[in-house]
Structure formats: C-alpha cells, structure tokens
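Missing here is one protein chain; the remaining ones are kept as they sit in the complex.
Here the chain labels run A, B, C and D in written order, and each chain numbers its own residues starting at 1.
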Amino acid sequence: MLLSSLVINGLFTGLIYGLIAVGLTVIFGVMRIINMSHGDIVMLGMYSAWILFEKFGVSPYVSMFLTAPLFFLLGSLIYEILDPIPLKRREMSSLIITLGISFVLATSAMLIFTADYRTVTLPYSQRVIDILGTRLGYPALISSAISLVLMCLFRLFLSRTHIGRAIRATAIDRTSAALLGVNVKRISQATFGAGVVLAGLAGGVLAPIYYVYPFVGSNFIIKAFAVVVLGGMESVTGAIAGGLILGVAEALGGAFLEHSLKDIIVFVLFLGVLFFRPTGLFGGRERNR
Amino acid sequence: MLELKQVTAGYGKIDVLRGVSLEARAGEITALVGPNGAGKSTLLRSISGTVVSAAGSITFKGIPLSGRPPHKIASMGIAHVQEGRMVFGSMSVEENLLMGAYLKDRRGKIKESMAFVTGLFPRLRERMRQQAGTLSGGEQQMLALGRALMMRPELILLDEPSLGLAPLLVDTIYSSLETLNREGLTILLVEQNVRRALTYSQRAYVLENGEVILQGRSADILVDSAVTSAYLGVPLEGEDRLIRQSL
Amino acid sequence: MKRSSHRDLVALLLCLGVLSLLPAVIDTRRMPYLFDVLFSVNVAVLLASSWNILGGFAGQVSFGHAGFAGIGAYAVALLPHHLQWSPWLSLPFAGIAAMIAAILVGGIAFRLRGPYFALSTLALAEVARLVVEGWRSFTEGTQGVVIQQKPLYLFEADGALFYITSLWLAGIALLAVITIGQSKSRYFLHAVGESEEAASALGVDAWRCKMSALLPSAFLAGMAGGILALHTGFLDPESAFSISRSVEPIILTVVGGIGTALGPVVGAVILVPACEFLRSRFPTGHLLLYGVLLVVFMRFMHGGILGMVRRKRL
Amino acid sequence: MDYISPTSIDARLAEEVALSRNVIALIIPFIILFPVTASAQETFRIGAPLPMTGAGAAFGEKFKKAYTMAIDEINAKGGVNGRKLQLVIDDTQAQPPLAVTSVKKLVTSDNVVALIGGWASGVALAVAPLAQELRTPYLLDHPALDDITRQGNDCVFRLQPTTGMYSAALEDFLINVVYERQKKPIKAAYLYVDNAFGQGVAKYGIMPFFKEHSDRFVLGVCEAYSEKALDYKPLLLKVKNASPDVIIFTSYLTDGILLGKQAKEVGLTAKLVSGTGAGHSMQDIYEKSGGAVEGYFSSGPWHGDVTSPAWKKWRGDWEAKYGYPPGEHEIEGYVAIQVLARALESVKSRDVVRQREELRVGLKRTTMVTIFGPVKFENFDGYTNQNRAYNLTALGQWIGGKLYQVWPKRVAERDPKY
Partner (left out) sequence: MNLMIIENVSKKFGGIAALKNLDLAVEKGRILGVIGPNGAGKTTLINVITGYEKVDAGKINYDGKDISKLPPHVRARHGIVRTFQIPRCFAGLTVLENIMIPVLLRHSRGEAERRARSIAERMLLGDDLHKQAETLPVGGLKLLELARAYAASPRILLLDEPMGGLSQDRMEPIIRLIREMREDGLTIILVEHVMKAVVALADILAVLNFGERLAHGRPCDVMKLKAVRDAYLGEGHA
C-alpha cells in the first residue's frame, strides 16, 4: 500500500522532472550547448503563469500556451547571441554566456517581481482524486498529465514532421542537413526556441504545485541535468525515462532513507547507470570530435 | 547547365582552388579527376555553398550561386552527396529518405520519389525501418544517393561514391548512376578511380594543385593514355593489370 | 628550453616576493577589506589554476571542483574540531583529503567523456555534500562547524597572514602549471584531451595520464577550499559545496583563455575585483551587471582574453 | 581560423607568459587603488550584511524594509544626538565566506558604527567572531541558532529568542493541555528542515523535550528533510503510515507551504499539528498554501501584544507604507533599529572606533520596552548579551486565515481550537 503509493507518486513527479529536462536535452542534442539558464527560464515560466493568474485569473494550464510564443522569441534571441561564435569555441563560450544570461534573468525577475515567494492557488487546488489507493491533488495530476502529453507530442513532432526530422538531422550532421535544403541557422534557432518554450511550459506546469521566486531555477537545474544524463543527452525518450526513474528513486529514497538524504540515492543511481552505460540509458555511441 | 568561371576558393588564408573554370552540360556525366589535395572536393563544396568562394562566378542555369547559403542552392535543384556517406546514423532509412524531400515543393511528390528510389535500390526497401548507422557501407552509399534523389535534383554532385566500397558494390553504384543519367539527370562526379570515372562519363576535367590542367571528352582522355599517365603519374590500367596478374 | 623555464621560475618567485611585501607597505589592520579582496583574488587564481590543469591541459571539463574544495574545507574544519589541533596545521590535509577523494572520482568519472564526465563530477560533488550533511555526528551536518582561527605560533591570524599564505598557495599552483606546461606530460595530457583512443593506440596510458592531472588539480582545489574555510571561520555544507564554487573557476578560466597556462590568472585578476566592486556598489543588481559583463565578454572574445590578444597580435 | 599561429606547445607557453605579464601589469595598479573611503562621519552608519540576491533574497528585502522604516522615522525626528542614521546594506547571498568580506568592507571601508541583521544563522556564526575581532557591536535580530550568543563575545547582542526557546510555548501546551486531556502516552512525529535553523530547534528545543518526557510522549518518525524538494509526499506518507497524534514541523516558508498543501493531498491529519515559528508564523503560509494550514498551531517568538494600541498603530503604519501586514521579520528588524538608536544616545565621541565601544557599553546598559516586549541584554546559562526571552514565546493558531495567540493563557487572544 505504502509502496504502491510511493511508486505512483514518484512516477507523477517524474513526469514533471522529465518535462523540465526535455528542453535541456533538445538544445544540447542539436547545438551541443549546455544551457545553464534553463532553470531560470523555468522560473520565468512560473512567473508569467503567476502574473497572468493574479491579474487576469487565467489558469496556468491555459496561460502557458498563450505565453509560449514569447518564450520562443526569448530562445531565438538567446540564440542570436550564441550564433556568431565559431563552432569550435561554442561549447565553452556558450556555457559562460548562458550562465551570464541566467544571472541576468534571475536578477531582472527580482527587480521586477521582488524576491518574495509567490504561489498560484487554483480553485480546485484542494481537491483530491484517488488513484489505486493513492491520493493525488488535482493540480499535481493535471500537471503530470500535461507534462506527459507535451513530451509525447514533442516526440511525435520530432519523428513525424519535416521540421522535426530536420531538427534531428541538424543535430547529427549540420552540413548534410544544409545540403538537403535545411536552413541550418533557422532550424538551430527554432530548436533553441523550442527548448526554451519547453522550459517555459515546464514553468507553467510547476506554477500550481510549487512556489516561485527569482532564484528558484537553481532548485531544478541539478535535477534536470541528472535526468538528461540518465536518459542520454540527445534522446527525448531518454529524458522521459530519466525523469520517471528519478521521480521513483526520489520517492523511495525519501521514504526509506531520511528525507534530506534522498538525493544520495538519486546520484548513486545516476553514477551507477553511467558506470555501465557511459552515454546514458538511451544515448547513442559517442560522436567523434 | 552549370558553369564555373575563374573560381578561387579555400579555407582560411589558403586557396585550394585557383581560377578554375568548368562546365557541366545538361544530361551529361562530367567527371572530375586528379590527385589527392587537388581541390576536387573543395570544388564541389564551393558549388553547393558549404565553402564560400573568394572570387569568380558560379552559375546554374544562368543564375549566379555565389553568396547563397547551401540550403538555397539545394532548393534550386542541386544535390550534393558528400564523400564518406554522411547518412543520419541514428535516424531510420525511411527518415533519411524523407529528409531528402524536406524542401516544401518536393513534399508533394514523396510517394513517387520513394517508389523511384526503392525501385533503383531494392535493398533500401527491405531496410526501411532500420537505423541508417547499422547499414553496411554499400547500403549507406545507396542511401546517401537515394536521399539525394528524393530531392528530385536537376544536377547531382557526387563525391567519391566508390570510396571504401568493395568492388562488387562499386559496380552496383555505377550501374545505377548510368541508369539515372539515361533518365536525364546531370551528374558531376568526383572519383579517385580514374579509369572508372572516365569510362562512365562523357566529359572530364583533370585537376591538379587547384587548377584545371586538362579537359575534354572522356573517351579522348582515356585513349590518350600517354597524356594521362604523364599527368596522373600512374599507368591507367595499373590496378586491374596487377589483379589480373595475381589471378 | 631549460633556460626559459628557469627564467619563468625566477620571475614567478620575484613576483611573489614583491607581492609578499605588500602588507609591510599597507597596514592590513587599517585596510582589511583591501586585503580580503586580494585574498579572494589569490584564492581564485589557486582554484582556477587547479581547474585549468584538469580542464585546460587534459581537456577534462569538471563541474565538480566545489567537491574538492568542500572536502578540503571540511578537512581543515574537522581535524581541529575532533583533535584539538591548530587549524593552520591541518591546512595541508585539505589538499591531501581532496586528493584521496580524487582517486575515487577518477575511478568513477574517467570512464566517461565530455559532458558526461562533466556532469558526473557535478553529481559526485553533490554526493560529497550530502554525505557531509548526513553524517551529523562527525560533521555537525547542516548546522556547520565553527573554526577557531587560533594564532599560528608567533604570527597572528590576521589579514596579512591570510594574504601571504594564499599568495604563496597561488604561487604553488602557478608553479605546478608551469612545471606541467614545460614537462613531457603536457604533451600526453594534450593528446589524451584530444583523442583518448589515438593516444592509447600509441602506448599512452590515458587513465593514468588523466589521473596525473586530476591529483594535483584536486590537491590545489582542496587547499583553496581549506584556506577559504579558515578565513571564513565557519563552514556549512551549503556554502562549502555550493555550485557557484564549481562554476567560478570555469568562468575565470574561460574568460581568461581556456587551455592557456595563465588564462586563469588573467581571468581572476580582472573578474574577481570587478565582481566585488559591483557587489559592493549595487547590492541588489550586481548579478545583473555581472551577467551582462560575462555575456558581452564571451560574445566578443570567444577565445578568452589571452586568446583574443593573441589573435590581435597576429 | 588561425593557421599561422605558432603552434608548438613551448612557443605557446612562452607567449602566454609574456602576454599575461602585460595584461596583469596593466591591472595591478587598479587593484592597489581599490576604493577605500575614510571620511569623517556626520551620520551614524549602520551596516547590514543581508542576502539581497540568492535564495534568501526575500528575507533580505523584508529586513531592508523594516530597517528603512525605523530609520526614516528616527531621522524625521532629527536623528540621534542630532545625527542622522544611515543604512549601508551589503549583499551576502547568505554565504558565510561572502559575509566575512562584506563585514570587513562595512566596518573598515564604510566605517559603520554597528552591524545588524545577517538573516541566516550560518552567516551570523561567521560574522559574530569577526565583529568581536573588529570590536564592532553586532545586533542580531533574527539568526536564532543558540551557539551564536554562547561564545562569550561581548560585542554580539541578540534581541530575539534562540532556537532552543522557540518551542517553549508548544511544550507547555503539550504537557498541560494535550497530555492532560488524553492521559496516556501520545504518539508524536517531528519533521524539521535540514539547515542550521532546523537543526537548532531540533537540538536545543524539541528533541530534549521528548527525551525528558518520554514517559508521556513517544516520538516516532523524526526526520530532517531537504529544503528545496519538489515533492514531500513520500515523507508525509511515511508519517501518515505511523498515524501520530501530534505532528510538529520546523519549517521555513516555502517548504512549510508545500508541506501544508501536500499533507492535505495525502490526507495526513492529526489531533494537533504545529509549526515552530519561522514559516508557520508568517501570514504568507496561510495564503500561499491556499489555507491548507488552517488549524495548525505555531510556537515561536512572541512579537509583543498584538492587541495593544501601540502594536496596532505600528501595523497600520506598516501596511500604509508597504501594503501588507508585518510579520515576525518585519517587527524584529524594526525593533532592532529602535534598540540601536536608544543605545546610540550614549555615544558622544566623533571617532568611529570610540563610538563603537561607547555603543557596546550603551547596548549593554539598555533597558527598554518596545512593542516587541522588554529588551535587556543579559549573561546567563552560558549565553552572553542575550535578551532573556524565555517568556517571549507564544503559541498561535491559524483560525480563519489569521494567526491568533492562544497560549500561554495570559497573552491569549482566544481559546485554542483543540
């Protein structure tokens, strides 16, 4: 009873971890860029959900889709900064630049929204549903469900549409993609945009179940990295699986170990997976430099 | 169909091509041969836009190509199959082929193109769902060519299609090239195997140190073995003769 | 070759000697803040150079140097805490403890490449933090440990002592960098950094080679953490293992010029005072300005400062 | 692409050495000329090392508001001894190493006469010995860990109760009401945030209590939890599984909110759920948890008689100025400035070093009554300069969106709902 509750609970939380990580995965896969500002974009997503809820009473589950274009714009903008850097130098330079952007985003949020903690309390936030004997709040349920749907849709987008395939092709080999008529710069920009949109959506999904403050991004970033690496850095399926594994590991760790030490389980699992599969669960073989 | 005039191009400060002029006529196979480092691949790259030419003009059906990015050039009907079978390894064969039809105006004809390519290379049809990276070298070359054909190009730039392939497969590839040419495709072919290149092509250019040193009908160049051996430094029949001897 | 290395050594010692005289010229008691900033610069040079040995020379980008620094810091804090030692005497153990941890890290993380390596070091640093947090009976957990800065024999533990100690630690780091930079092993490190397969095909033991970079790197990072903890006088896991301590050396090195021997020094000497200046002038907005600074820096000088200056000169 | 660059490793190294020598030579003068201000002081500067960025920024902001309000009021009345007060804030990001540098800057570069605040216990632990070394009075208004005032530092003063005192009212209530009603051993669960504050309350407050009264109370689940987790349900499920009669939380705000919400979600209930101050005493927790903490108790520092006219007036002023009702941080910061101002009245010297000593003596002598309650810094039970605040803890209960003081009886606004 307790065990099944824990697992179910972990799976639902894991879906949200997955969504937080997917954007990071996509940007890394195509651009080889570790986006250090990912957590802060999630934070912006939460703030935009919060403000639209406070001012206009729009549910985050709706507003996250309304603000998505803005996040796409933000992503494209960040890409414009990174684009002129020669590929050879991009890996390290982009690390520092996205870190700088992370500082800028967090501090700007603080100057705009103050450092106070904010939460979104939906009318049905107290309502609870029973799933196989496990009680889950409506917001947690809806957030997880939306995360799952979004990730599946994104996966389908990548494999079933021309643009999606172009994104993957660009990730594998930019030149070959360009020779087939893919505007590599556009696609890269769109990919970065999509990654940022996913982070923004993750913010929307988190807003009703978590709290937001300007530096909240740092609460997610390590977990997001863990998920991305667990699943293999280029695989969306991997991110979903990584998220689920992390969620369950955390739930079990939190229950059977002291809660504050639950992350030991997470990281030991993480290192264990890498020990046996050095490129993550769904990662391919390493590419040559 | 394709015309290069006094093209100079290279990487950084080093020019690999120095004032190359060349022409590929519609419906013909034009071969480009020459020693390693002569600039053959660079020439193809400057046509497809992956290398930016520093001087000279490149025109395709009278439209200048210089300064256009690769994807624009691709959309004009020029396909470039790079050296080393650069297929998208973690995508399926089908997805690779679909990528060939990425451009908007090609999407409508996916079914026909697919039928054509699988007709040409039946082995690809058997492996539609397989990951391209797990194909054998020959199959990957077929896939690279097939993918390019999905673009329904008017001109195809082929870089070393026989590289690293067992002789058996080289024959398959070349016979398919012949078929394609018969159906009206213009081909600009870079090949290390000089004899083969000259046998299959109508016209040929010999490139050395970034300059064209010889051009003309392939048959003429092939026959004029004295000329070729002087420039290429290798007796043309060398390879086959050696094999035959040992047999 | 030999002559140039001697010259570098002499220059380094001369620099250290001159800089050591600073407290004699300026009264540290009147200007402890100045010496604090100089101390921070020294520690930053130490930490960034340590990172550079692994990340720059051997091409193994680590996200986990906070782990080594944190372990070093806890060695300095816990030895006196449990054994009633002078914390100053336990300072060398900071490096040694970090080095012992490094053997473990190398065993696990060196199987991995590129970003997987980087993120596994991050995970290992987190594990170290969690262990320190969880092992309350030994480490005092999240509550933290107070370190009594007992005087070191004749000297008083004042700004001058911290300044000079950190200065010479940074000097040792530079010495290590120069020694490695001029020894055979830098060739091997470079080779392994570019292609492990190719290097081992030629008989280079890639694992040992990486380890030979990791050990001094961890030692120096441990020392950095140790002296910093001693200076703060208090240690808690959150600040000892804070991610920003892993990120800082990367920023300094990349801004200074990654893969160069002295990039970290240049980065630290420019960025640390700049950061401190911004923080003291704009208590709420300084991170914004710092962020903009980083973005602008890297956008226009993607090879880092040294890289850019070099390109300009050619 | 730099093809012609000299590429041998040796050549590169030699070149770098030369290059960086130049770059560094250019920069060193700037460092030497680092801004050092030292001017005669026409104002009393008060230095506040606070987290203005990072995870604690929300609290830094609260104290900044509180200090500013108090200082503005005092300055409007002409300041102290004809001199205005001036607040100098330095950002610590709640990181002890940064706080140390901050304090040195505040003391030696900004010439502050006193230090105040610090917010986090870890920061205060690092700042306290330094303040002592620099002979600068340091008035703590929030960091609660007991150890800070137990190190014999005569420059360190603390206004508010220590962690060990937070739970006094709750303990009293547990024994005199809860046990008395049930008359048989009571099952309890205790969850505390894993940081210096949580550890302090556990170590000096709750755990000794349960140990001492093990005949009447059985402490089952007792765990530290991590502050920034997304999901506390596994932990709460574990508690639910043990079905305790009494649940005690020691939480900050954000974790308190999530614990409240998620306890509702998993259906965790008990006869008595109580926090120990901090998050559970803040108005935010009620609103931001969507009322999930309705009925929760909270045992924490008593912040004065909220029903008194002085308190009500102050609350009105605060709300008028900042637009939200003040909580424990706001009143602590506000009163701390008032205490400093009172002590500064005895400062006559113009030399800042002498001023600090006079202020220290002044603080030591201070006896005053604030809206917060009486203030007097005493040495007792190993504490130095600790405001004796045992009787300054109270148990509140969230009823209808408001935290009413319900225990001890003499300060109760209404009866507890239990």
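General observations
Just so we're on the same page, a residue touches a chain if its C-beta (ideal position, glycine included) is under 8 Å from a C-beta of that chain, and two chains touch if they have at least 3 such contacts.
No experiment lies behind these values; they were computed from the predicted model shown.
Within the whole complex, the absent chain has one touching residue among C:135, C:187 or C:300, and that is C:187. Considering C:89, C:108, C:131 or C:204, the position touching the chain not shown turns out to be C:204 (whole complex). The chain not shown here touches chain C at positions 1, 184, 187-188, 190-191, 194-195, 197-206.
Residues of chain B in touch with the missing chain: 14, 34-38, 83, 136-138, 160, 163-169, 171, 192, 194, 232-234, 238-240, 242-247.
Simple rule for what comes next: only the chains that are shown with their structure count from here on.
Comparing the chain pairs A-B and A-D, the larger number of C-beta pairs in contact belongs to A-D. Averaged C-alpha coordinates put the centre of chain B at 53 Å from the centre of chain C. Within chain C, the positions touching two or more other chains are listed as 133, 142, 284, 286-287.
Residue positions of chain D touching 2 or more other chains, listed in rising order: 4, 53, 194, 224.
Contact residues on chain A toward chain D in their complex (touch as defined above): 2, 5-6, 9-10, 13, 16-17, 106-107, 110, 114-119, 121, 125-126, 128, 135-137, 140, 206, 209-211, 213-215, 218-219, 223, 247, 250-255, 258-260, 262-263.
Looking at the complex, you find that chain A touches chain B at residues 159, 162, 165-166, 168-169, 172-173, 175-185, 234, 284. Chain B makes touch with chain A in their complex at residues 48-50, 69-71, 74-75, 79-80, 82, 86-91, 95, 98-103, 107, 133, 147-148, 151.
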